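All protein chains of the complex are present and in place, except for one that has been dropped.
Entry: chain A
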Amino acid sequence: MFMIYKEMWNRRKMIHTLSLQEMKREYAGTVLGAFWGLVNPLMRIAVFWFVFSVGARAGGPVNGAPFIAWLSIGMVAWFLLNDGFKLSQKSFRSKRNIIKNTPFPISILPAVQIAFAFYTHLILLVVMLVITAIGLKSISFYWLQILYYDFAALMLLIGLGAVTAPIVAVSKDFGRFLDTILVFLFWMTPIFWSIENLKGLEQLWFIEYIVKLNPFHYIVQGYRDSVFYQVGFWEQPVYTLYFWGLVFFLLILGNYLYKRMKPIFLDLL
């Protein structure tokens, strides 16, 4: 049932090396190299902060946390989810040259891309945490909870990657569709608007629950809970249970899809 994840675990060293190669490849020919992996997200955070707090004048503190810090931490989580998902769903398609030429366990490819996204994320995370710690002049043990949420994010990404990558390998249209979904999720997930804002809508109370169904929200909210609000994941057991149930389901489905579709997408790639 978990055949491909066993494979990933057995080949964790290979995944690690390949993801570093991937980083090398990504920044091959640039002078600044992996530095760009930091500059790009920082710029995006800056743009969003400018648009919302200066342009739209919506940048008030969120439950006591300064908007810029609140936005940044949420975005750090979002970038991991976004990049990991985007890269892993395309992983079979983008690595077709290798798949078609070299015999190796291709089931690890989504994991390679997720590891690549994760390493880029780690750099950004460390930088952002340092800046936040200096800016807020406070630090707490709850920050360690980010390790848990990173782990949760990785598991979610592996599940999503395992489910989507084989389908994208067969259908290019599905890949386009997922890209569109990602944009949708970005705006629908409370990343630069607080979920608190939904509480004002009396008749549309269910929207809050729909938004919460999005597993990405669990991670983004978890990041903020850890850094600003000192809330443990055990304090919302139902939501945590829902998240892991979903991850579990995705993992099983991903394994099944991979086994079913491998012969098909090998021919179609």
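Here is the rule we go by: a contact is a pair of C-beta atoms (placed from the backbone, for glycine too) under 8 Å apart; a residue touches a chain by one contact, two chains touch by 3 or more; residues count from 1.
Just so it is clear, contacts and distances are computed from a predicted model.
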- Task: Assuming one chain is omitted from the figure, identify its UniProt name from "ABC transporter domain-containing protein", "Xanthine dehydrogenase small subunit", "Fe-S cluster assembly protein SufD" or "LrgB family protein".
- Result: "ABC transporter domain-containing protein"
- Message: For the chain left out of this view, which of A:I45, A:L81, A:I99 or A:L198 touches it?
- Response: A:I99
- Message: Using the document's contact rule, name the residues of chain A that touch the chain not shown here.
- Response: 13-14, 17-18, 21, 24-25, 28-29, 97-104, 262-263, 266-267
